[in-house]
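With one protein chain withheld, the remaining protein chains of the complex are depicted in position.
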Amino acid sequence: MFDKLHEECGLFGIYSRERKNLAADCYYALYALQHRGQESCGIAVNDRGVIHCYKDVGLVNEVFTKEKLAGLGEGRIAVGHVRYGTAGVNPQQNAQPMVVHHMKGTTALAHNGVITNAQQLRDEMEAQGAIFHTTSDAEVISQIIAAERLHCNSVEEAAVRAMDRLDGAYSLVIMSPSKLIAVRDPRGFRPLCIGEMENGCVVFASESCALDSVGATLVRDVEPGEVVVMDKNGMRSLRDKCGTCPKSHCIFEYIYFARPDSTIDGSSVHMARQRAGAFLALEHPVQADVVIGVPDSGLDAAMGYARQSGIPYGLGFIKNKYIGRTFIQPTQSDRENLVRIKLNPVSATVKGKRVVLIDDSIVRGTTCARIIKLLRDAGATEVHMRSSAPEFRFPCYFGTDIPSPENLIANKHTTEEIAKIIGVDSLGFLSCENVIKLCENTQGFCTACFDGKYPCQPPKDCGTNKHETLLPEEEE
Amino acid sequence: MFDKLHEECGLFGIYSRERKNLAADCYYALYALQHRGQESCGIAVNDRGVIHCYKDVGLVNEVFTKEKLAGLGEGRIAVGHVRYGTAGVNPQQNAQPMVVHHMKGTTALAHNGVITNAQQLRDEMEAQGAIFHTTSDAEVISQIIAAERLHCNSVEEAAVRAMDRLDGAYSLVIMSPSKLIAVRDPRGFRPLCIGEMENGCVVFASESCALDSVGATLVRDVEPGEVVVMDKNGMRSLRDKCGTCPKSHCIFEYIYFARPDSTIDGSSVHMARQRAGAFLALEHPVQADVVIGVPDSGLDAAMGYARQSGIPYGLGFIKNKYIGRTFIQPTQSDRENLVRIKLNPVSATVKGKRVVLIDDSIVRGTTCARIIKLLRDAGATEVHMRSSAPEFRFPCYFGTDIPSPENLIANKHTTEEIAKIIGVDSLGFLSCENVIKLCENTQGFCTACFDGKYPCQPPKDCGTNKHETLLPEEEE
Amino acid sequence: MFDKLHEECGLFGIYSRERKNLAADCYYALYALQHRGQESCGIAVNDRGVIHCYKDVGLVNEVFTKEKLAGLGEGRIAVGHVRYGTAGVNPQQNAQPMVVHHMKGTTALAHNGVITNAQQLRDEMEAQGAIFHTTSDAEVISQIIAAERLHCNSVEEAAVRAMDRLDGAYSLVIMSPSKLIAVRDPRGFRPLCIGEMENGCVVFASESCALDSVGATLVRDVEPGEVVVMDKNGMRSLRDKCGTCPKSHCIFEYIYFARPDSTIDGSSVHMARQRAGAFLALEHPVQADVVIGVPDSGLDAAMGYARQSGIPYGLGFIKNKYIGRTFIQPTQSDRENLVRIKLNPVSATVKGKRVVLIDDSIVRGTTCARIIKLLRDAGATEVHMRSSAPEFRFPCYFGTDIPSPENLIANKHTTEEIAKIIGVDSLGFLSCENVIKLCENTQGFCTACFDGKYPCQPPKDCGTNKHETLLPEEEE
Partner (left out) sequence: MFDKLHEECGLFGIYSRERKNLAADCYYALYALQHRGQESCGIAVNDRGVIHCYKDVGLVNEVFTKEKLAGLGEGRIAVGHVRYGTAGVNPQQNAQPMVVHHMKGTTALAHNGVITNAQQLRDEMEAQGAIFHTTSDAEVISQIIAAERLHCNSVEEAAVRAMDRLDGAYSLVIMSPSKLIAVRDPRGFRPLCIGEMENGCVVFASESCALDSVGATLVRDVEPGEVVVMDKNGMRSLRDKCGTCPKSHCIFEYIYFARPDSTIDGSSVHMARQRAGAFLALEHPVQADVVIGVPDSGLDAAMGYARQSGIPYGLGFIKNKYIGRTFIQPTQSDRENLVRIKLNPVSATVKGKRVVLIDDSIVRGTTCARIIKLLRDAGATEVHMRSSAPEFRFPCYFGTDIPSPENLIANKHTTEEIAKIIGVDSLGFLSCENVIKLCENTQGFCTACFDGKYPCQPPKDCGTNKHETLLPEEEE
């Protein structure tokens, strides 16, 4: 897939036994998680209870300079965040970590997911006089935990109590004045893992590739419903909410979001994608000369299709690696060329060949059609497309920014019609039966975007946000 | 005075009968108020209840580009803020206006002053579960107003009730979904005025020079204790708190902070400074050949001294007008030269002359001594210094960033000693008797920095801030 | 005068006996000369024959960062330049110093002025195969000197020979591998002075204010026609061209261009302006209550008028000091307000008063008219304008960017008509008789812009430039 869907966030937290330049570790870890969010990023460092935080709109290597990192000082705990957000109001304000001051000191919180009852919780709290600075779920969670904190003895207990009130998907890393805490919702929608470094240093991260980047070793994943606490007494778990719901791991993490070099909930992302390709070869075989993938997320499945089918794997496209945020988009009349500027076919691979083209999904179909035209122009005699995800048909309420149903091509057309629209000789989607078999070591997935079976209640007023739409003026 | 003291903030608000590009008005008004705060600035525009806000660290013309202004959209109400802040934690987070969402919608608040019981109010609210995102007083005020809002029928009534809880100095401009509100504390420490534009447009600003910049006419000042409301029904006042305290206008607004072309509480700032010069000539006459002022704030008083004494006024210094934030400071060994780089004496004016040098105050005395040395090097045969403010002896708790008492030269030395230290032939300060006579049309001043008579209780733990000092770690 | 005319350039050169961080000295000196050119700037440092140069479009404190200065390294000779240029083609390319490599090594050249026969010289050299990289006169001069260098024994002799070929105005600072050389054209149009620092360090600068900024002492001015050489053998002069022409110092340096704290050719700029005010008071007396000047260049003359007439001097305007290059200009409909945004009248000074307003010149009259309207709006009962320059009537070919004759208001209207157009009660210009008496210690001025008496031949094709106009295509 090529620039179509967006994950909400990437998290990182680190607890060290001694004061160190933890901001640098956060920087490299966030850099490894950059694919999970390119809108804004932030790092908060805790130096004996005082939290220094810097966050802004931009990529990790744009937002943070040497001076900015140095300005965060040394500390023993730190937390970082990268965020993707819809082009809403005030992206600057919604950047995380969210740092709040409360009765027990200052905490920083980083969140990945969507709280489906967030608006209801806001309404309740506002009715009691609470104010909110942002439109982000992270602030709702921070308020809930601060409120629960009044009724219990520790922030980790407050987190457990908060889980009774929060619905939806949430992986959290929380930094209190003296602790680093990881929380994963009872369904385990979004990933969160635990790593170790030398000297008893503990880290939490959305994906294991972030552990690799700081030289940490993957220990295990945070369990759905688990609260993991790290402080001067070591690491311990509160498992009150574990096993209270069936697991609902997001299958799309494996298909598209996560980095192939990550291992999530025990399964390699790369292997899951390669297996998707193999299943596709079994479900939708075809006579062809070469198998190619759409960079970058279609490549792994293409290798799997090639191995299973025996058709040689080839280099289909060169993706320009210098695209930056300041790249000038072609004018409307030239927009056709934009795909070619980013993604040029290798005619030596496809000219005069019957090509199997693997992508990870088909959403609207527009980009797809342009890519296929490029292949035809480069001399491919046949193009057989295979999608390593089933047809997208339903909205996601748990963190994937899928276009509204009326824009999903699979909602309006049969496979044959889609094949015609995008201009391929044949088209095959991975079946819903096989998509849940992609991971050798993992079970329990949310596949609602394919089959509409939501593991929990979608929000009532989903799609609207009272702070982002024009309202009638206040009547007093 | 030359780069020594700093005022906290400048405010601007505008209410229009029709949707317009109000962000541009804010931009020019904030630009006129830039002298009141150079650390950060922000503008919030209200378009039918939806507030778009942009704020960042930097000068008005650095923070706002055409694109940023356009991104704020059109609206009918807007509020802007420039801020000076001590080099504290997270200047980015403390930028204003402060935009908060609450039960009744979204409001934006801009504040100038210091709440002396802010820490106590924070503690109370935190004990009830409230969280704070910043260390700024503006957030305390926002929380208090939101809390009071639950017990009354309008935001303006909530503002009146909040005045019972807030101590210290505060001028506020508040934008609710449908109203623009100005609030001034009952003592009237900080200025706030009301202006009118064509088509029934109403503006509030810290100083009248901001009205001039947008073509508005000064109507009057907001009275101490007054809450002024502007909405579709027009402008009205809540005067419950008016007259509940003696007035305590900050005299230093006239001496240094405000722009000479502003009129504050009925008196011209320029005239007040010119009168200071005249009083100085009467109190501390001297035989001399030329009167010069230290740019920019000493010039008005120098003219006053010249007129009263009959000694000619002269151009003493050229101030380099290209100094920007990115200017490279000389290294330590060259620091002596920094004053000269910014401020070069005009030897044609002072060579062979007995010079009267007027500055608006003497704080530490260091810069003063360097300026006087420049004059001697340029050939002045005598230098007689006159300060248009009395001796600084006491800390200010109401918004002026005066160095701690042990760094104030007047606390450690007699006038004769100071004269010797800074190298002048004679030295005279304006008397406390006359400083309160500077304004023809205004009475009731706070002169605590000169005489230690504080109009209200200073904060108990002044000088410490629990969120900005290193704390023992939380014990749970 | 308020943003109307522009000088071409400012020069600085320094020769030290030991290797030092000379880039910093250049930085502060150029900063002091910033008023002479805001388009681009550059510094070249010579470290044992290797020249490191950095130059770019922008102000000194924008172009140079600490890293950029450090990147220039240490050296024993350095030269700097600030440039104003018409908004022409490739300002980036025309930035100076111009560094060229030739048979005898590398030289850097900084130029202030206009070579009136530049096009003819270019044509001659191009006909022999020479190529030019820029459209600047500095390159023509560099080529001429390199060509002459082939026929003599030193670069200073080449400079003397070059003076036979170059017509017009030129002050130069040239850095060869081992020497620093100052050159001033035989008529002495543009200023150039010599200063000394401790340890035998020698500096050249366009104005003495740059000497002050680096702690140097003014020794004398470079004489018209003189070539001053500084190398390891000390300073010496080649005076072959001295006295070959009458002096033609640009009178407008005193009236507007130069900084008041500079002394040029023996006369104080501030005193010259103050004397202009005094002459105006004598030539055009009036009954009035206050004398004010238009900041910044009208202030000195206003003081002179006030002293001579006995009418009190007042603070007429506050000029906003935060205007930066990124300032957003008002839209066309608001353009009327731009003057007010930059320049606000002090109504306390002018309300109900008969005002004498001094400016240094009237060019088009447009800005003037707006300023006068501001004064009337602020309550001035009468406005009597006095211009400290005579009427502008003729183009300048020697470095002043005067609008074309048809845009000069004095070319189309009588004084009475101009008074009516700009809206004043009376108007008076300094006479041509007195303008040449402004400087006590200097004689020999070019006043061609007032009287059309050009000291040398204007260029034949003045106003057109073959490289900057659209040409018929080359026919081959």
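Letters are used for the chains, namely A, B and C, taken in the order the chains are written, and counting of residues starts over at 1 for each.
Note that a contact is a pair of C-beta atoms (placed from the backbone, for glycine too) under 8 Å apart; a residue touches a chain by one contact, two chains touch by 3 or more.
Computed from a predicted model, the values in this text were never measured in an experiment.
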In the complete complex, the chain left out here touches which of the visible ones? A, C
Which listed residue, C:130, C:338 or C:421, touches the chain dropped from view? C:130
Based on the whole complex, identify which of A:132, A:204 or A:313 touches the chain you can't see. A:313
Taking the full complex into account, find the residue in A:102, A:241, A:259 or A:370 that is in contact with the omitted chain. A:259
Which residue from A:296, A:382, A:401 or A:451 sits in contact with the chain not drawn here? A:296
Of the residues in chain C, which ones touch the absent chain? 47-50, 52-56, 89-90, 92-93, 98-106, 122-123, 126-133, 135, 142-143, 146-147, 149-150, 153-155, 176-178, 467-476
Contacts from chain A to the absent chain lie at residues 24, 27-28, 31-32, 34-35, 59-62, 64-66, 69, 209, 212-215, 259-261, 263, 268, 270-271, 274, 296, 299-300, 303, 306-307, 312-315, 317-318, 320-324, 326-328, 330-331, 334, 337, 340-341, 344-349
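Definition applied: only the chains that are shown with their structure count from here on.
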Same residues or different residues: which describes how chain A and chain B meet, taking over half shared numbers as same? same
With centres defined by CA atoms only, which chain is the most remote from chain B? A
In angstrom, rounded to a whole number, how far apart do the mean CA points of chain A and chain C lie? 59
Please work out the Cα centroid separation of chain B and chain C, and write it as a whole number of Å. 37
Could you check chain C for residues that touch two or more other chains and list them? none
